[in-house]
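Only a single protein chain was left out; the remaining protein chains are all shown in position.
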Amino acid sequence: MTNVKSFLSRQDLLGLAIIAAVIFVLMPLAMDIFRLNLFGKYLTYAFVAIGLVLCWGRGGILSLGQGVFFGLGGYCMAMYLKLEASTPEATAIQSTPGIPDFMDWNQITALPWFWEPFNSLTFTLIAIFVVPAAFAFIIGAAMFKRRVGGVYFAIITQAIAAILTILIIGQQGYTGGVNGITDLRTLKGWDIRTDEAKYILYYVNGALLIGALVLCQFVLKSKLGRLLVALRDKEDRVRFSGYDVANFKIFVFCLAAVLSAVGGAMFTLQVGFMSPSFVGIVPSIEMVIFCAVGGRLSIFGAVYGTLLVNWAKTTFSETFPELWLFGLGALFIAVVLVFPNGLAGLYRTYLGPYVDRWISKKPPSGGTPAPAATPADYDADPAAKPAE
Amino acid sequence: MFADYTWTELGSIFAMQGFAGLILFSVFVLMALGLAIIFGQMGVINMAHGEFMILGAYVTYLCSNFVQAYIPSLFGIYFFFAMALAFVAAGALGALVEWALIRHLYKRPLDTLLATWGLSLILQQAYRSIFGAREVGVSLPNWLLGSVPLTDIIEIPINGIFVMVLTLVIAIGVYFLLFRSRMGMQTRAVVQNRVMAGAVGINTEKVDRNTFALGCGIAGIAGSAFTMIGSTGPTAGQLYIVDTFLIVVFGGAASLLGTIASSFAISQAQSTMEFFLSGSMAKVLTLLTVVGILMLRPEGLFSLKMRR
Amino acid sequence: MRRLKDLIENRLSRRSVLTGTAAAAMLATAGAFAPSLAQDVNTTGLAVTDDTVTVGILHSVTGTMAISETGSVQAEKLAIEQINAMGGVLGRKIEYIQEDGASDWPTFAEKAKKLLVNDKVAAVFGCWTSASRKAVLPVFEQYNGMLYYPTFYEGLEQSPNVIYTGQEATQQIIAGIDWVAKEKGAKSFYLLGSDYIWPRTSNKIARKHIEKLGLKVVGEEYYPLGHTQFNSVINKIKLKKPDVIYAIVVGGSNVAFYKQLKAAGIDMTKEKPVLLTISVTEDEIRGIGGENIEGAYAAMKYFQSLDNENNKEFVKAFKEMWGDDIVIGDVTQAAYLGPWLWKAAVEKAGSFDIDKVRLASPGIELTTAPEGYVRIHENHHLWSKTRIGLAKTDGQYDLVYETEELMEPDPFPEGYQ
């Protein structure tokens, strides 16, 4: 970590700079606060998408349950905000003042024990990281240690998403049920519903996303990043090179889970509520398509993919609601059949070479580097081919 | 909770609950069989499986309307034609999908998952555009409704018996098709060694297409049969996806027997728990148990120990 | 709970004294005859011109809820068209902007915000599920908009920014249970529902009321949304032999439930058990199939078959606009009331200003409602009669009973929680 240049190439820096410029300058100038808030909401999905790049694109682990972690992060945040909104004064009309309104409707007369710690912001912030990480660790340890992978892992994560949704809906006294946790107002007394707050949250969200991108880039450029690709291709070889494969998978799955959870927490803050409709199977699969459209190997691509799909969703579902599902379905198929490397692949084929030349001011390196090549020249093109 | 009942009542209830479990078992087998063929024999994840079922249901709906309008005298037996047509329609769509989509993706199982999910969205919207967003009611001949009373309490729903018989017939049919016919032999040959099968003159592409179409066709029949017990709407197919996949995975992907065994285990567990707990909790507990067991035994219930 | 009611009643009544009901009525009369300048009737910058006023329609056109919400959209459009044909509101034609909530709650919140902030609509007719309403509620309160919400729902809510044109739970439930207890001599009940807030809250109220009447609840059960296998619960019902099956199953589960109930030999046309539902309107019967639900009773405020002049005209107009094969359920009718109630309130207030409309709303009556006479209560819900219908094979209900008096809406029922 001592030297940023060691893991951020000029191309990566350019990519980061462009994304930062889009988030911090272009969009706030081009949009009113309403659209910007929407855009901020899309950006929270980008956290999930870049997590999927790591674990699916690079590591070959397809999780169809990322909504679970998005939801866990979101619910942690929402629980804190709800408690803050449920002061005895604000809830004086309830039979039991001081507990969230939906609990009161469900005849719960005392705050459940697992809600108690969420009175503390510090605990909440820690929980946003620890709860999903721990959950991912349990799932990952159980599955990867027993070498469950590929399709099986996908289906089991999907089932977990289904289970959690049913649980949240069924235990409405503790979770707010199908309505979710709504009517969130303030964070430490700061009203998160004002335009000013929305701007601030938007920028915080953007900064966190940039941070997440840098972190992921660091991971990808480390040996662990190369190991992930190696794992995806030839898991046995990695194992027989003396690595405990399961640990790496667990790590990357947990990392993706934590990223999703951060997205979820920011979602709650910006949108003002959390509900089980972000936890289930459908949103989880949609999050995969964000990543696939962007190019499942590229974290930058994933951000653009998320934005593009959501933008298309908002636009088309407004103007041609009938066509939207056809479009989304076709997108799934096209991204698999026609351009499996997504936006990043298109960029790499058509634009990348020019940009590279322009940045490095030297001819692109060929297949066989000169003997004097630096070790960095031995790195493979990260977007070589999609996972199978 | 049993204190209030007499022994005869309890006996009857256990008999009926057992029967409810058997119906659920048949439903599960019907749902999962097509998927198990496709997944087990071809390694393809068909997320649009539910939509193929709904296609069968809509075909049944059209048939029922057609027969009622033009040849009402045949209404009593139209259901059999409807099922045959559902099989053909879903099978044909399956063959088309295999040709257009699946065959390009045999080496990328996770990608078939995404592509077929896309397909499911397209089919849903197509149903919505054609048949409307509302659920449609499928009229059934009277003999399929109602029940056979055995004792005061025990009554056996006729459509339940129908589903059970149908499941049995289809299961036997699939068994003969896969294990006793030439097509089945070729299918299994391709599963075991694609290159060698090709080398000895089996048209592997044709076998793939037929297998996929067969799986989809069975889904069509299942959908047709489910008009008796469930709803027919554009998004109804999605309800089945998780259950169906879990059944197949739990059974052990390569084994049809495993699918049947896991249908049995899950249906019995669920219907027993439903009796003692609330429906929601029973569902959660069943799913949790299945996922838990899968974590301990990822290869599923039935699987050959194989040399790798 | 008492405190809240007092609070709101006091507030409302004090304000209405301040503004003066009489003055408001005069203003309304004046407004109706002499169209005033836009700046006079709109002091808060809503989308009102000298000739037009813009409102919003916010329902799901796509996604799983589209099935249910279509009828509401149609009803609202019909009402708007009829109002325009009569000369509009304060001499202004109603134009509408329709947004799709896409069965997704944040999208509802998003679109609600767009309608209020960007489009500055004078009122929004929309939402169907409780979840979507809960999602938009903070938006309406923050940006001070007016929502007309059509669905019968669980209650426990009373927002100054919402007019609830459907029944809240007690209105449906209490009348229904009183009726089966009295007319059918029911002694024991089996409560059943889909697993989410409305059925759970409703069954809670039902249970309290049943117990208050000295009767017995022999079972209570919930299934996940979309569940399609009900054989186990049907067996339990057979074992417990309740007089009444009280069912609040929704969506696709409905279809499965009634088909399986019938197949299991529970004949609802027989004397017992009685099946009483508050969740199946004519709309749902289309999917279930009339022959599968024949003999069931529904407790709600409106049936398409209601025999009165208002309703005949309404059904005729509805079919002219949307086709002959359309059916109209309780919620559709409630959605139809929205624009009319709003029109009446605006004209009473003589202004489109949200605050003035809100203050004018309590007490607004509608004598032309298809369901008959309705009046807005001070708690923003409607006084309305509750009716019991008997389901027939053709998918319609026969009216078998209606309450003598209007049922008072009581969203925070004391003793029922």
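Order of writing sets the chain letters: A, B and C. Residues in each chain are counted from 1.
To be clear about the criterion, a contact is a pair of C-beta atoms (placed from the backbone, for glycine too) under 8 Å apart; a residue touches a chain by one contact, two chains touch by 3 or more.
Basically, contacts and distances are computed from a predicted model.
Enquirer: There's a gap in the complex where one chain should be. From "Cytochrome c oxidase cbb3-type subunit 2", "NADH-quinone oxidoreductase subunit J", "Multisubunit sodium/proton antiporter MrpB subunit" or "Urea ABC transporter ATP-binding protein UrtD", what does UniProt name that chain?
Expert: Of "Cytochrome c oxidase cbb3-type subunit 2", "NADH-quinone oxidoreductase subunit J", "Multisubunit sodium/proton antiporter MrpB subunit" or "Urea ABC transporter ATP-binding protein UrtD", the absent chain's UniProt record names it "Urea ABC transporter ATP-binding protein UrtD".
Enquirer: Among A:Trp56, A:Phe118 or A:Phe251, which one touches the chain that has been omitted from the display?
Expert: Touching the chain that is not displayed is residue A:Phe251.
Enquirer: Which residue among A:Leu8, A:Ile23, A:Leu62 or A:Leu227 touches the omitted chain?
Expert: Reading the full complex, the residue touching the unseen chain is A:Leu227.
Enquirer: Where does chain A touch the missing chain, residue by residue?
Expert: Spelled out for chain A, the touching residues are 219, 222-224, 226-227, 229-230, 232-234, 236-245, 247-248, 251, 365, 367-369, 373, 375, 377-381, 384-385.
The rule is simple: only the chains that are shown with their structure count from here on.
Enquirer: Take the average of all CA coordinates in chain A, do the same for chain C, and state the distance between these two points in whole angstrom.
Expert: The answer is 38 Å.
Enquirer: Could you tell me the distance, in whole angstrom, between the mean C-alpha positions of chain A and chain B?
Expert: It comes to 34 Å between the two C-alpha centres.
Enquirer: Which positions in chain A are in touch with at least two other chains?
Expert: Touching at least two other chains: 166, 169-170, 322, 325.
Enquirer: Of all residues in chain C, which are in touch with two or more distinct other chains?
Expert: 195, 222, 224 - these are the residues of chain C that touch more than one other chain.
Enquirer: Quick one: which bits of chain A touch chain B in the complex? Just the residue numbers, please.
Expert: Its residues touching chain B are 56, 62, 64, 142-143, 146-148, 150-152, 154-156, 158-160, 162-163, 166-167, 169-170, 281-282, 285, 288-289, 292, 322, 325-326, 328-333, 335-337, 340, 386-388.
Enquirer: Can you list the residues on chain B that touch chain A in the complex?
Expert: Against chain A, chain B makes touches at 43, 45, 101, 104-105, 107-115, 117-126, 128-129, 238, 241-242, 245-246, 249, 253, 280-281, 283-284, 287-288, 290-291, 294-296, 298.
Enquirer: What residues on chain C touch chain A, complex-wise?
Expert: Touching chain A from chain C are residues 1, 3-4, 7, 61-62, 99-100, 102, 104-106, 109-110, 113-114, 117-118, 129-131, 134-135, 137-138, 142, 156, 195-197, 200-201, 204, 222, 224-225, 417.
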